[in-house]
Every structure is written in structure tokens, then in C-alpha cells.
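All protein chains but one are shown at their positions in the complex.
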Amino acid sequence: MSHHEMTAEEVSHHVRTYLKVFGALLVLTVITVGVFYLHLPIVGAVVVALIVASIKGSLVACYFMHLISERGLIYWILALCALFFVVLLLLPVITDHEAVGTVTH
Amino acid sequence: MSKHDTHADHHHEELPFWRKYIFSVDHKVIGVQYTITALVFLMFGFALMMIMRWQLAYPGQPIPFIGKYLGDTIALDGILSGDGYNAFGAMHGTIMVFLAIVPLGVGGFGNYVLPLQIGAPDMAFPRLNMASYWIYLPGGIIMLASFFMPGGAANSGWTSYAPLSVIATTGQTMWLLGMVFLITSSLLGSVNFIVTAVQLRAKGLSFFRLPFFVWAQLVTSFLLLLAFPPLEAAAVLQLMDRVAGTSFFMPTGLVVSGVEQAHLSGGGSPLLWQHLFWFLAHPEVYVLILPALGIISEIIATNTRKPLWGYKSLVYSAIFLGFMSFIVWAHHMFMTGMGTTLSTFFQATTMIISVPSVIILTCLIISLYGASIRFTVPMLFALSFLPMFAIGGLTGLPLGLTASDIHLHDTYYVIGHFHYVVAPGTIFAVFAGIYHWFPKVTGRMMNSTLGRLHWFFSFIFINGVFMPMLFQGMAGILRRQYDQSEQLHGASAQGLSVMVSWSAWLLFVAQIPFIINFFWSIWKGQKVGANPWEATTLEWAAPSPPPHGNFDTVPVVYCGPYEYSVPGKKTDFCPQHVVA
Partner (left out) sequence: MSAAVAIPHDMEPHPVTGMYNGKFGLWLFLASEVMLFGALFSSYVLLRMGAPEGTWPKHGAEILNVPLATFNTVVLITSSVTMVMAWAALKMNNIARGQLFLTVTFLLAGAFLVVKYFEYSEKFNHFEVWLKEPMVVDGNSVSSIRGHLAKDCPPLTKETHIRAFAIPEFILLDPDAPAGSKEHPPTLRIDGGNIRRISDFGPAHSTFLATYFTLTGLHGLHIIGGMVVILYFMLTGSRFAQKRPDKYADRIECTGLYWHFVDLVWIFLFPVLYLL
């Protein structure tokens, strides 16, 4: 029942964390857009953009969605999900790109 | 609509009819709703196939009795047209897989039996459960309504390969919309099942005391949860192609009937559809078979009066099966020219996935060894399930090997192979389950003589349908052909086609005892108590039929699921809720 007995102090501590995360997210948004205007070569741009997006996503998942204070099982389920997600993302890699977009005779 | 003041007494409130039987939140009512609806769809899908079988056995001849009622687009002068044949074929597959078998195995049996077997009062989210059914039903109705669209129902096969499906008639749009409904329904259902199985287990019912049926449902739900969304994505993309004029699956420079499709932006990939479709559709195979294996395990344990042999191997195999099913999908695509390296990888994973299937089958067969078997009707179906599933599984191996697949791909051999898995496999398991749990649902037994008739003739004729297909396939006759007798090798095997068709029609006749038995037993069947089969699992601890809320007292579990013939006990079974 600990879940329902959060003290007001704990909650206000949470609130301070939320505001810090909010600040971090705004800074990271500015960084993403700023880096775009530098017009890096494509590989660099993709790497930077995805790393920043992943950090932002992790912040949202860990703090706003409280994933950081959850317990075992859900991590396993999400890990399974992440694994199949990666399998899905392998689709483009394993596809023969000569065959995409054109009719082969 | 009772005359009593329904607000006066909160403990014995009579719900109005529509809340009790139509928009019910009780998992048992919803399970029965799923079962009845899916059986109707099963019958309809079977009917479509029986009409197609006329064209295959007697090409170009008017269909007797019903041909003149089918309308000019489907059957001009009573002769099934090519377009009608295609639509029937596509809809037969779609209806059987998505509207009949999955709703029977998961929606019907899962809903009814799973909460009872884990000692729960209901599903974790009763109203969500109701929503699942009421999303499934419109999905099915949209699918069937497509027969009345201009150009008829979807006719690009149940796999809806692009670009053919993108340029097909309006029925295909209905098919996609229907799929979005069915997928949503399945997703809601699978969330509900997982939460229920994990969180609502009775006290003492640890994971390794769960009946195998519950494990099978749990793995199935994970497959539905994680494999269905990519098909939903694919359906959305194809819908965009058809409705918004995009080119996700339409390549640059596509020529249709000699006309270049200049209005397309192009750049799409037909292979993308196949990847996304089979990413679902291979796990879907296990969605079809795992609940069936769960049902069969329960029935075998009960009727052999022995614990299942290798319970833990069964559980681990089911989990491994579920996991592997996500990385075998491209063995459906060996012939797309995706490259030998990739084919070799998927050939290897396909061979690996056959191992857990064989373990499960072996465990079930060894369970029979040394038992004094009760040859009840459900057990007869279960016993015939085992060799039928074995034939279905083993005929799959030559299809998983790239070299032999070149010859067998898209022939009747494929049709024979997977029908052996789902028809005498899953559908026999469904019948077994209906005979097994009918006394729980209604409080009455089904008639055993009619049941035996049903089993015997079904068993004979279903082999008459699918065994010749394996031979036809090896002779090189292609599936989805409107008239195979036009080709020389097809004409020489025409006799087998006639045999298949007559077996199919007689298989229908063999279902009549079941239909009579089903309705007769609801009202006239022999009345029985809570546990007529002397089984151990928790559903038999509830009254027959169980009331809303299921158990009179909340059950506590003291032992494993299959404690039969324990030495030194008075009875040959120790129910899970009884202190040992």
C-alpha cells in the first residue's frame, strides 16, 4: 500500500524533479534545432539528432512516466518489446535496395 | 425486466435482459458471445469454400441449388465467375483466420475458461472486455458487408499483396477498415488477458501451478500484443495508398494493363507490405495453434487420469515458440528474390522453431503411455488432433527449406499443409473444447452418441479433403487457380479435385449431428454437477453454470494443476483447491 501513502513532502520533491526535467527538455530541443542549422554531414546529423531524441525520450519515460521507480517485470516486457522493435528496424537493412522503388523485370 | 423494484436490493439485483446477455460485462457471457458469433462465421467461411469447390471439381458448370441466387457479378447464369472465385477465396481465408479461429480460441475459450482456471471473479477489465467483443462484431460485419460493394468483396487473397490490392475494387478498402477494427479488438483483448493472468491469480496459484491452457493463452496474448501493431501500421499505409493516393507500396514506373501509372509519385515498395504482413501473420499461426494445444492438454490430462508428461518442458517450449515466431516470418517470402543470405537465415530459424513444436507434441503423446484412457467425445477429438497436427507440422518442413520450397511454393501442397494445422488441428481442438466445457457452461452434458458420429465422419472426411491436396501440390498444381483443368498436369489430377470437393460437402453433412446435439443438449441434455469429468483445475470448483462472480468462496490453491492418480489418495484426482 506504500503506493497510496506518498507524503506531501515526497510529492513536492517529485514536482521539483519535474521542473528540472522540463528545463532539460527545453535545452535539448534548442540543441536539436541549433545543430540542424549547422548543416552537419548526413551521418553526423542523424547520430546527433537520434542521440538527443533518445535522451529526451528517456527523460520523459524515466521521470514523467516514473519508469525509474518501477519494478522488475515491466522492464522485461519492455525489453522484449524493444528487442522486437529492433527486429522491425532491421527490415530496411535486410532488404535489397535495388528492388525497392523500381520495377525489376 | 422484472417487476421487482430493481434498486431496492443491491445484492440480488436482476439486470435487465440487454445488460445480462447483450451488453454484458461478465466474461462468461462475452465468451459465449464470441463462441457463437465465431461459429456462425466459421460456418459462413466453410460455405464460401464449398461453393468454390464446385467450380474446382466441375469447372464452368452452373452451381446447383444456390447458383442462381448469388447475383450476376458473382455467378452469371449460375456459373461462378473468376472475380467471384477470387473474392470467395480471399474472404474464406480472412473469415476463417480473423473472424472464426482466433475469436474461438482466444475470445471464446480464453474468455470463458481463463478467469475460472485462475480463480478470478472476472477479467481484470470487464468493460474493456465487453468493448473488445463490440469492436470485433462491427469489424466482422464490415468485412461481410463488402460483398455488397460495387465490384464485390476483397479479391486479392487473404494476404492482400500490393500492388494488386492497392488497385483492387472498393471491397479491399472495406477489408482494411474491417482489419483495423479486428486488430483493435485483439489488442484490447490481449492487454486484458495478460493483466488477468498475471495479477488475478488466486492465492497459492504460482506461475508453475498454472494449467497449461493459461500458459498457452498468456503466450498467445503476447504474440497478439506485439505482432498485430505492425499489421495495423501496414493496413494504415495501404489505406493511405487506396484513399489518399500515396505510393507506399507502389513502385516507380508501375504499368497496369499496359498503362503507365503516371499519376503516382512512385518510390514505394511492394516487398514492404509482405514484410509487415508476415511479421504479424507468422506469429498469427501460433495464435491459431497455441490455444488449441492448451485445450488439448487439459483434455488429455483429464481423460488419461495422469499428470501431463513434462509440464515444464511444455511451458518453456510454448514460451520459446512464441519468441521464435517473431524471427521466422520471411520464410513465406523465399520466392520474392530477397537474396540467399537472408533466405538461409530464415531457413535456419524455421528449422529451430520446429523443435519446441515437436517437444510439445512429444510430451502430449508420451502422456498417453500407460494410461487407462477414458474415450470420451472430447478425448476422441484430442486423440485425432495429435496425428493431424503432426502431419500439418511435418509437411511444413519441406516448405521451410529453400530448395524444396522452390517447387512447392504457392501449390496445393501449401494449402494442404497449413489446413492440416488449422482444420483437423485447431478446429478439432475447438470441438474437443466445446464438448469438454459444455457441461460447465450449461450444466448439461452433450449427447455422446451424436458426438461420436460427429467425430467419426469429420475425421474421415477432413482427411479426404486435405490429404489429396498434398499430392496435387507435389504434382505442381498451383493454388488460387480458377480452373486447374485447363492445364495438362491439372487435368490429369482432376479426379483428386472431385474427391476433395465431395469430401468437403460430406464434411458439412458430418457437422449436422453436432448442430443438432448442440441445441438439443442446451435444453434436454443430461444434468450434471460442478465436476462431471472429475478434473482437477479450478474451473470445476465453480458451480455449473458459474454465477456472476464465479466462485461461491474465493478459492485457494494447494497443488499443481494435474494431480491425477496420486498414490495413497481415495480418489484418483486431487483438485487444486482441496488441501492435500
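A and B label the chains in the order they appear, each numbered from 1.
By our rule, contacts are C-beta pairs under 8 Å (C-beta built on N, C-alpha and C of every residue); 3 or more make two chains touch, one makes a residue touch a chain.
Here the structure is a predicted model, which means the values were calculated and not measured.
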| item | value |
| --- | --- |
| Contact partner of the left-out chain, one of B:Pro62, B:Pro138, B:Gly266 or B:Gly464 | B:Gly266 |
| Touch criterion as defined above, residue of B:Thr73, B:Thr159, B:Thr246 or B:Ser313 at the omitted chain | B:Thr246 |
| Missing-chain contacts mapped onto chain A | 1, 3-4, 6, 8, 11-12, 14-15, 18-19, 21-22, 25-26, 29, 32-33, 36, 42, 45-46, 49-50, 52-53, 56-57, 60-61, 64-65, 70-74, 77-78, 81-82, 84-85, 88-89, 91-92, 95, 97, 99-102 |
| Residues of chain B (touch criterion as defined above) contacting the omitted chain | 10-11, 13, 15, 19, 25, 120-122, 124-126, 128, 187, 190-192, 194-195, 198-200, 225-230, 232-234, 236-237, 240, 242-248, 252, 261-269, 272, 276, 279, 548-549 |
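Methods note: only the chains that are shown with their structure count from here on.
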| item | value |
| --- | --- |
| Residues of chain B that touch chain A when the two form their complex | 198, 222, 226, 230, 251-255, 266-269, 271-272, 275, 279, 326-327, 337-339, 342 |
| Chain B-touching residues of chain A, taken from the complex the two chains share | 73, 80-81, 84, 87-88, 91, 94-96, 99-104 |
